[in-house]
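One structure is given below, encoded as structure tokens.
Only one protein chain is missing from this complex, and each of the others stays in its spot.
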Amino acid sequence: MASIELKDLHKSYGAVEVIKGIDLSVGHGEFCVFVGPSGCGKSTLLRMISGLESVTSGDIEIGGDIVTRVPAADRGLAMVFQSYALYPHMTVRQNLSFGLENINTPKAEVNAKVSEVAAMLQIDQLLDRRPKDLSGGQRQRVAIGRAVVREPRVFLFDEPLSNLDAELRVDMRGEISALHKRLGNTMVYVTHDQVEAMTMADKIAVLRLGELEQFGRPLDLFNNPRNLFVAGFIGSPKMNFMTGTVHGADRSLLNLDTGEEVSLPVKGFSHHAGDKVTLGVRPYDLRPHASGSIHIQVGAVEQLGTDSYLYGALADGTRLTVHNPGQTRVCAGDNVAMHFAPEAVHLFDTKSGLTLRGFDTEDDLTLHKPS
Amino acid sequence: MLTIISPIMRIIEIPMLALQRVLGIHRFAWVFLLPNLILLCLFAFLPVILNVAYSMTSGDNILLEDRPYVGTDNFTRLTECSNHFDPNSCSEDKFWRAIWNTLWFVTLQVGFMVGFSLLTALILNREIRARGFFRSVFFFPVLLSPVVIALIWKWILQRDGVLNAFLDWTGVGGFNWLVDAEWAFAWTVFLTVWAHMGFYTLILLAGLQAIPRDVYEAALMDRARPWRIFWRITLPLLAPTMLVVLVLALIRSVQTFDEVFAFTGGGPGTATTFIIQYIYERGFAGAPRLFGMASAASLMVAGVLVVLTLVQLWVNRRNVDG
Partner (left out) sequence: MNRVWQFITATRGQGRMDWTDWVTYGYLFLGVFLMFFPVIWLVLSSFKTEADIQRYPPTFLPYQQERVMVDGYDEPLPLYRITGGAYEGQVLAQVRRVGLQAQMVDPENPAGGRVRVDTDQREPVERVSLAVENYTGLFERFNFLRFFWNSTFITVTSTLLTLLVNSMAAFALSKYQFRGRTVVLLLVIGTLMIPQTVVLVPLFLIVTQMGMFNSLWGVIIPGAATPTGVFLLRQYMITIPDEILDAARMDKASEWKIFWRIIVPLSAPAIAVLAILAIMWRWNDFLWPLIVLTRTENLTLQLALNSFQGEMSTEWSSLLAMTVLTLLPIAMVFMFLQKYIATGIASTGGK
């Protein structure tokens, strides 16, 4: 069993705190993706799990053992680096066997394992070449092979696809997922690309500025983002946000800052009249409609044939993106009324940024506010 | 500075523009090349050819036309020995002493220097504080002039110097270092290593830092132990740089003259007389000035240096390709 348990993990460089107390647990065999903008600490967190980066405070448990002070070499993990970090002076075969030789594996066993893994990753033709004679995709396979051959408890991937071109990236994404199904190991994968996260992960951890914003299954994050940041980060194109004030006795109306009025869902949300809230609507939930409650000035139109995108702004300058299936007659410069269904909206407290979904009393809300 | 140069450059531009009109853009390149080329031909190529001519003449007149042609006599005289391992049996015994001294010196000096440079570079490449400071500490003597270096150490090593005072204090007892042939030689090796190792340390450190951090981390994840990382990762990846350093150190070591000349003057006796000093003494210090012998010896040294430089160029090219 190789589950991973992070307990109140902190990391500081001098006075700068880069990981600010993270609790997280990845179950055995799960594919967990750390995602977030650059500088969010996701790579640091991965390197702390690997043992390459020291821990300032808190604990790391792998398979039930506390490994916080165990050196990287003894944690039984394997890592695939962003730059691949192949040994430039060794052939592919030597690259694969180096780790096995380090733990004094018998020669016959080394050869057998290397051949097996090479066949699995289709690099058996390349075994006698050196890294500089390989293409980017081939290097990537060797890097993965080097991790696989040692049969580690956990695989760690540090943005492994960011040096590949777009097409190859899609292919490798599929292969890594297939590899995960085949081996069934626990994998932790770092990326800044939310599409990678959504397509590959069993669980996604969204990080920002060294803090865990939300942890859960991909669609849970998409459907129920815990705060404005996650709502904006997960999903492409990004969710649209509009700010306003709740009014009406049944708290079912929202006065937008533009002066326009839209109706709000009441069930499942915990807002009150007079609250300053942020309304979130995904681009595909907006559509042009003569009776639409908000009006946007269209700045640009992108026609892709099967889909079209409108980029525009509300009267107060708030930018909006609209996704329209099929083709559209709207042109740049048009002023278009937009409609959205009340049940499609997300609602956030403007001040704290937290979602208003699911809390019916004010007490509940304050409980979940960040300290 | 610029206010002086700018107008000058503008004045130069007038004839240059006229030249450019006549020559066209591509042939104008020769105008840029010419000054450097003339200097190189006059002070590098012409001397090489003349050197061959000198080596086949004798007498102490500097003008070639006044020098009698003697064919290979100079070379014969230089290489004439009944036993090449025993300078006393050679007709030009000083030359052979210088050769054997130089051989010993090059072996020891290059060996110690590259060894200590590597050690220092490895240590500077560790996770240490104030790396920049320590790096410049080791580099500092590289900038000192040979005469200054020689005087500094002469002052420390003299009979009533601070080293002897220290040794007296510890009870080991002082010693007249530079009067003893073997000690003088040893101190010569020490002094040149002291003065130049910072330079090679710098190159090796640059080589070490060019090894990606990732590769070390990958090795760590592959459960390699420190010694194994050193032998299987660090050394193989540093090998090209080591080769450059080795060849460069050899080329420089063969030409050692300045520091040693100011330090021991080649003595005591001929204990620290190296090949360049032999050439200098035959050609320029004291009468008769045996230009022919000096040139013949120069030609031999040049042969060695050409081979070493070709190796160096080959190594450099291989590094660029690899």
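Letters A and B mark the chains as written, and numbering starts fresh at 1 in each.
Just so it is clear, a contact is a pair of C-beta atoms (placed from the backbone, for glycine too) under 8 Å apart; a residue touches a chain by one contact, two chains touch by 3 or more.
Predicted model only: the values in this text are computed from it and were never measured.
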item	value
Option touching the unshown chain, where B:Pro87, B:Pro240, B:Gly266 or B:Gly283 are the choices	B:Gly283
Chain B, residues in touch with the chain not shown (by the definition above)	9, 12-13, 16-17, 20, 25-30, 32-33, 35-37, 39-40, 42-51, 53-54, 62-64, 119-120, 123, 126-129, 132, 134-148, 151-156, 160-162, 165, 168-169, 194, 198-199, 202-203, 205-206, 244, 248, 252, 255, 257-258, 261-262, 276, 279-280, 283-284, 291, 294-295, 298-299, 301-302, 305-306, 309-310, 313
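Just so it is clear, only the chains that are shown with their structure count from here on.
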item	value
Chain A and chain B: spacing of chain centres that average the CA atoms, whole Å	58
Chain A-facing residues of chain B, complex	212, 214-215, 217-225, 228, 232-233, 236-237, 322
Residues of chain A defined as touching chain B within the complex	50-52, 71-74, 77-79, 81-89, 98-99, 102-103, 132, 146, 150
